[in-house]
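Have a look at the structure below, then the notes.
Note that one protein chain is taken out, while the other chains of the complex remain in position.
What follows is chain A.
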Amino acid sequence: MRRRAGLGAIQKQKLEQEKYREKGSEIQENQFQQMSKQLEVFRENLEEFATKHKNEIKKNAQFRRQFQEMCAAIGVDPLASGKGFWSVLGIGDFYYELGVQIVEVCLATNYKNGGLITLEELRTRLIAARGKAKKHQEITNEDLLAAVKKLRIFGNGFSVVPIGKGKWLVQSVPGELNLDHTLVLQKVSSLGTAWVSSSILTDDLGWTQTRANNALNYMIKEGLAWVDTQDSKEKLLWFPSMFSDCVSA
(Lines give C-alpha, C1' and ligand atoms only; values in the text may rest on other atoms or scores of the structure.)
Protein backbone atom coordinates (compact mmCIF):
# COMPACT_ATOMS: atom_id res chain seq x y z
CA MET A 1 0.00 0.00 0.00
CA ARG A 2 1.14 3.47 -0.74
CA ARG A 3 1.66 5.75 2.16
CA ARG A 4 -0.58 8.78 2.32
CA ALA A 5 -0.27 11.84 4.45
CA GLY A 6 -2.45 14.75 5.51
CA LEU A 7 -5.86 15.29 6.95
CA GLY A 8 -7.62 13.83 3.93
CA ALA A 9 -5.66 10.65 4.30
CA ILE A 10 -6.58 10.33 7.94
CA GLN A 11 -10.22 10.86 7.20
CA LYS A 12 -10.05 8.38 4.40
CA GLN A 13 -8.40 5.90 6.68
CA LYS A 14 -11.12 6.40 9.24
CA LEU A 15 -13.74 5.89 6.61
CA GLU A 16 -12.04 2.73 5.50
CA GLN A 17 -11.88 1.39 9.02
CA GLU A 18 -15.54 2.14 9.44
CA LYS A 19 -16.24 0.21 6.28
CA TYR A 20 -14.16 -2.72 7.43
CA ARG A 21 -16.08 -2.82 10.66
CA GLU A 22 -19.37 -2.73 8.82
CA LYS A 23 -18.18 -5.47 6.56
CA GLY A 24 -17.05 -7.49 9.54
CA SER A 25 -20.40 -7.37 11.24
CA GLU A 26 -22.10 -8.08 7.96
CA ILE A 27 -20.02 -11.20 7.52
CA GLN A 28 -20.75 -12.30 11.06
CA GLU A 29 -24.45 -11.74 10.60
CA ASN A 30 -24.40 -13.80 7.44
CA GLN A 31 -22.50 -16.54 9.12
CA PHE A 32 -24.94 -16.62 11.99
CA GLN A 33 -27.86 -16.92 9.64
CA GLN A 34 -26.17 -19.78 7.84
CA MET A 35 -25.53 -21.49 11.15
CA SER A 36 -29.14 -21.11 12.19
CA LYS A 37 -30.18 -22.67 8.93
CA GLN A 38 -27.83 -25.57 9.48
CA LEU A 39 -29.18 -25.98 12.98
CA GLU A 40 -32.66 -26.30 11.55
CA VAL A 41 -31.56 -28.87 8.99
CA PHE A 42 -29.80 -30.81 11.69
CA ARG A 43 -32.84 -30.68 13.92
CA GLU A 44 -35.21 -31.91 11.26
CA ASN A 45 -32.90 -34.72 10.26
CA LEU A 46 -32.23 -35.85 13.80
CA GLU A 47 -35.92 -35.82 14.63
CA GLU A 48 -36.66 -37.92 11.61
CA PHE A 49 -33.89 -40.39 12.33
CA ALA A 50 -34.88 -40.72 15.96
CA THR A 51 -38.34 -41.76 14.86
CA LYS A 52 -37.41 -44.02 11.98
CA HIS A 53 -34.29 -45.79 13.11
CA LYS A 54 -34.68 -46.12 16.83
CA ASN A 55 -33.93 -49.80 16.99
CA GLU A 56 -30.88 -49.69 14.74
CA ILE A 57 -29.49 -46.81 16.75
CA LYS A 58 -30.08 -48.71 19.95
CA LYS A 59 -28.12 -51.71 18.74
CA ASN A 60 -24.86 -49.93 18.01
CA ALA A 61 -23.38 -48.79 21.30
CA GLN A 62 -20.82 -46.38 19.90
CA PHE A 63 -23.22 -44.79 17.49
CA ARG A 64 -25.89 -44.58 20.14
CA ARG A 65 -23.57 -42.45 22.19
CA GLN A 66 -22.75 -40.25 19.23
CA PHE A 67 -26.38 -39.87 18.33
CA GLN A 68 -27.12 -38.80 21.86
CA GLU A 69 -24.33 -36.24 21.72
CA MET A 70 -25.74 -34.75 18.56
CA CYS A 71 -29.22 -34.62 20.02
CA ALA A 72 -27.86 -32.94 23.13
CA ALA A 73 -25.97 -30.33 21.12
CA ILE A 74 -28.88 -29.45 18.87
CA GLY A 75 -31.60 -29.87 21.47
CA VAL A 76 -33.50 -32.69 19.84
CA ASP A 77 -35.35 -35.32 21.79
CA PRO A 78 -34.22 -38.80 20.76
CA LEU A 79 -37.25 -40.29 22.46
CA ALA A 80 -39.89 -40.08 19.80
CA SER A 81 -41.68 -43.41 19.62
CA GLY A 82 -45.17 -43.49 18.29
CA LYS A 83 -47.94 -45.04 20.27
CA GLY A 84 -47.67 -48.32 18.44
CA PHE A 85 -49.59 -51.50 18.94
CA TRP A 86 -48.45 -52.40 22.42
CA SER A 87 -49.21 -49.05 23.96
CA VAL A 88 -52.89 -49.95 23.77
CA LEU A 89 -52.08 -52.32 26.58
CA GLY A 90 -49.89 -49.80 28.34
CA ILE A 91 -46.77 -51.74 27.49
CA GLY A 92 -43.76 -50.53 25.54
CA ASP A 93 -41.50 -47.57 25.66
CA PHE A 94 -44.06 -45.00 24.60
CA TYR A 95 -45.39 -44.30 28.07
CA TYR A 96 -41.97 -44.40 29.66
CA GLU A 97 -40.78 -41.88 27.14
CA LEU A 98 -43.72 -39.67 27.91
CA GLY A 99 -43.02 -40.12 31.60
CA VAL A 100 -39.44 -38.96 31.22
CA GLN A 101 -40.58 -35.99 29.18
CA ILE A 102 -43.30 -35.10 31.67
CA VAL A 103 -40.91 -35.08 34.59
CA GLU A 104 -38.53 -33.05 32.49
CA VAL A 105 -41.07 -30.36 31.70
CA CYS A 106 -42.02 -30.19 35.38
CA LEU A 107 -38.41 -29.85 36.46
CA ALA A 108 -37.66 -27.25 33.83
CA THR A 109 -40.58 -25.09 34.90
CA ASN A 110 -40.72 -25.59 38.63
CA TYR A 111 -38.58 -22.55 39.31
CA LYS A 112 -41.52 -20.61 37.92
CA ASN A 113 -44.49 -22.56 39.21
CA GLY A 114 -43.19 -24.26 42.33
CA GLY A 115 -43.93 -27.71 40.97
CA LEU A 116 -47.57 -27.18 40.09
CA ILE A 117 -48.56 -27.18 36.46
CA THR A 118 -51.83 -27.61 34.62
CA LEU A 119 -52.10 -30.63 32.41
CA GLU A 120 -52.82 -28.35 29.46
CA GLU A 121 -49.65 -26.35 29.85
CA LEU A 122 -47.70 -29.52 30.43
CA ARG A 123 -49.01 -30.96 27.19
CA THR A 124 -48.26 -27.82 25.18
CA ARG A 125 -44.72 -27.64 26.46
CA LEU A 126 -44.07 -31.32 26.07
CA ILE A 127 -45.22 -31.37 22.47
CA ALA A 128 -43.25 -28.26 21.62
CA ALA A 129 -40.09 -29.84 22.99
CA ARG A 130 -40.74 -33.16 21.30
CA GLY A 131 -40.59 -31.80 17.79
CA LYS A 132 -42.67 -30.75 14.89
CA ALA A 133 -43.72 -34.12 13.53
CA LYS A 134 -47.43 -34.62 13.25
CA LYS A 135 -47.69 -37.65 15.44
CA HIS A 136 -46.36 -35.69 18.40
CA GLN A 137 -49.33 -33.38 18.08
CA GLU A 138 -51.63 -36.29 18.61
CA ILE A 139 -50.53 -36.98 22.16
CA THR A 140 -53.62 -36.61 24.29
CA ASN A 141 -54.24 -35.73 27.91
CA GLU A 142 -55.21 -39.36 28.45
CA ASP A 143 -51.78 -40.46 27.26
CA LEU A 144 -50.17 -38.10 29.72
CA LEU A 145 -52.34 -39.31 32.57
CA ALA A 146 -51.51 -42.90 31.73
CA ALA A 147 -47.83 -42.05 31.76
CA VAL A 148 -48.06 -40.24 35.10
CA LYS A 149 -49.82 -43.26 36.53
CA LYS A 150 -46.65 -45.26 35.98
CA LEU A 151 -44.85 -42.89 38.33
CA ARG A 152 -47.16 -43.67 41.23
CA ILE A 153 -44.77 -46.33 42.32
CA PHE A 154 -42.53 -43.52 43.56
CA GLY A 155 -45.02 -42.65 46.26
CA ASN A 156 -47.04 -39.47 46.18
CA GLY A 157 -44.07 -37.34 45.19
CA PHE A 158 -45.51 -37.03 41.73
CA SER A 159 -49.24 -36.81 41.57
CA VAL A 160 -52.19 -35.64 39.54
CA VAL A 161 -54.79 -33.54 41.27
CA PRO A 162 -58.19 -33.30 39.57
CA ILE A 163 -59.57 -29.77 39.73
CA GLY A 164 -62.89 -30.51 38.04
CA LYS A 165 -64.32 -30.07 34.55
CA GLY A 166 -61.84 -32.48 33.04
CA LYS A 167 -58.91 -30.36 34.21
CA TRP A 168 -55.93 -31.56 36.15
CA LEU A 169 -52.97 -30.18 37.98
CA VAL A 170 -49.74 -32.11 38.04
CA GLN A 171 -47.73 -31.73 41.21
CA SER A 172 -44.13 -32.71 40.81
CA VAL A 173 -42.52 -31.63 44.07
CA PRO A 174 -43.31 -33.69 47.15
CA GLY A 175 -44.23 -31.82 50.30
CA GLU A 176 -40.90 -32.59 51.90
CA LEU A 177 -38.98 -30.90 49.15
CA ASN A 178 -41.30 -27.99 48.57
CA LEU A 179 -39.56 -24.77 49.37
CA ASP A 180 -42.60 -22.59 48.78
CA HIS A 181 -43.48 -22.58 52.47
CA THR A 182 -40.03 -21.36 53.27
CA LEU A 183 -40.45 -18.62 50.70
CA VAL A 184 -43.74 -17.60 52.30
CA LEU A 185 -42.07 -17.38 55.68
CA GLN A 186 -39.22 -15.38 54.24
CA LYS A 187 -41.70 -13.00 52.68
CA VAL A 188 -43.54 -12.58 55.94
CA SER A 189 -40.40 -11.89 57.91
CA SER A 190 -39.20 -9.37 55.34
CA LEU A 191 -42.55 -7.58 55.52
CA GLY A 192 -42.19 -7.49 59.30
CA THR A 193 -45.94 -7.73 59.72
CA ALA A 194 -46.31 -11.36 60.82
CA TRP A 195 -49.18 -11.70 58.38
CA VAL A 196 -49.56 -12.24 54.66
CA SER A 197 -52.32 -12.69 52.11
CA SER A 198 -52.46 -14.58 48.87
CA SER A 199 -52.60 -11.33 46.89
CA ILE A 200 -49.28 -10.25 48.40
CA LEU A 201 -47.75 -13.51 47.28
CA THR A 202 -49.10 -13.29 43.75
CA ASP A 203 -48.04 -9.66 43.39
CA ASP A 204 -44.65 -9.75 45.05
CA LEU A 205 -43.41 -13.21 44.21
CA GLY A 206 -45.09 -13.50 40.83
CA TRP A 207 -46.87 -16.66 41.86
CA THR A 208 -50.09 -17.93 40.38
CA GLN A 209 -53.19 -17.90 42.53
CA THR A 210 -53.13 -21.68 42.72
CA ARG A 211 -49.56 -21.78 43.86
CA ALA A 212 -50.14 -19.21 46.58
CA ASN A 213 -53.32 -20.85 47.85
CA ASN A 214 -51.70 -24.24 47.77
CA ALA A 215 -48.82 -23.09 49.93
CA LEU A 216 -51.01 -21.13 52.37
CA ASN A 217 -53.60 -23.87 52.79
CA TYR A 218 -50.88 -26.31 53.56
CA MET A 219 -49.48 -24.04 56.22
CA ILE A 220 -52.90 -23.62 57.79
CA LYS A 221 -53.34 -27.35 57.79
CA GLU A 222 -49.98 -27.85 59.44
CA GLY A 223 -50.78 -25.29 62.11
CA LEU A 224 -48.13 -22.86 61.01
CA ALA A 225 -50.56 -20.11 60.14
CA TRP A 226 -53.72 -18.74 61.71
CA VAL A 227 -56.65 -17.48 59.69
CA ASP A 228 -57.93 -13.92 60.19
CA THR A 229 -61.18 -13.07 58.45
CA GLN A 230 -61.60 -9.58 59.88
CA ASP A 231 -60.07 -7.79 56.96
CA SER A 232 -62.73 -6.52 54.56
CA LYS A 233 -60.91 -7.38 51.38
CA GLU A 234 -59.43 -10.80 51.84
CA LYS A 235 -58.39 -13.49 54.24
CA LEU A 236 -55.20 -12.72 56.13
CA LEU A 237 -52.90 -15.33 57.51
CA TRP A 238 -50.95 -14.73 60.70
CA PHE A 239 -47.81 -16.56 61.62
CA PRO A 240 -47.47 -16.98 65.39
CA SER A 241 -43.84 -17.89 64.95
CA MET A 242 -43.24 -14.33 63.77
CA PHE A 243 -44.93 -12.56 66.67
CA SER A 244 -41.76 -12.21 68.66
CA ASP A 245 -40.15 -10.33 65.81
CA CYS A 246 -43.07 -7.92 65.84
CA VAL A 247 -42.75 -7.24 69.52
CA SER A 248 -39.05 -6.57 69.41
CA ALA A 249 -39.35 -4.34 66.33
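Here is the rule we use: contacts are C-beta pairs under 8 Å (C-beta built on N, C-alpha and C of every residue); 3 or more make two chains touch, one makes a residue touch a chain; residues count from 1.
The working rule: contacts and distances are computed from a predicted model.
With one chain of the assembly withheld, which option in "Electron transfer flavoprotein subunit beta", "Vacuolar protein-sorting-associated protein 36", "Ribophorin II" or "Chromosome transmission fidelity protein 18 homolog" matches that chain's UniProt protein name?
"Vacuolar protein-sorting-associated protein 36"
Write down which of A:Gln11, A:Gln137, A:Thr182 or A:Asn217 is the residue touching the left-out chain.
For the chain that is not drawn, the touching residue is A:Thr182.
Under the stated touch rule, tell me which residues of chain A contact the chain that is not displayed.
For chain A, the residues touching the absent chain are 20, 23, 27, 30-32, 34-36, 38-39, 41-42, 45, 49, 53-54, 56-58, 60-75, 77-79, 93, 96-97, 99-100, 103-105, 107-109, 125-126, 128-129, 150-151, 153-158, 172-179, 181-182, 185-186, 189, 219, 222-224, 240-241.
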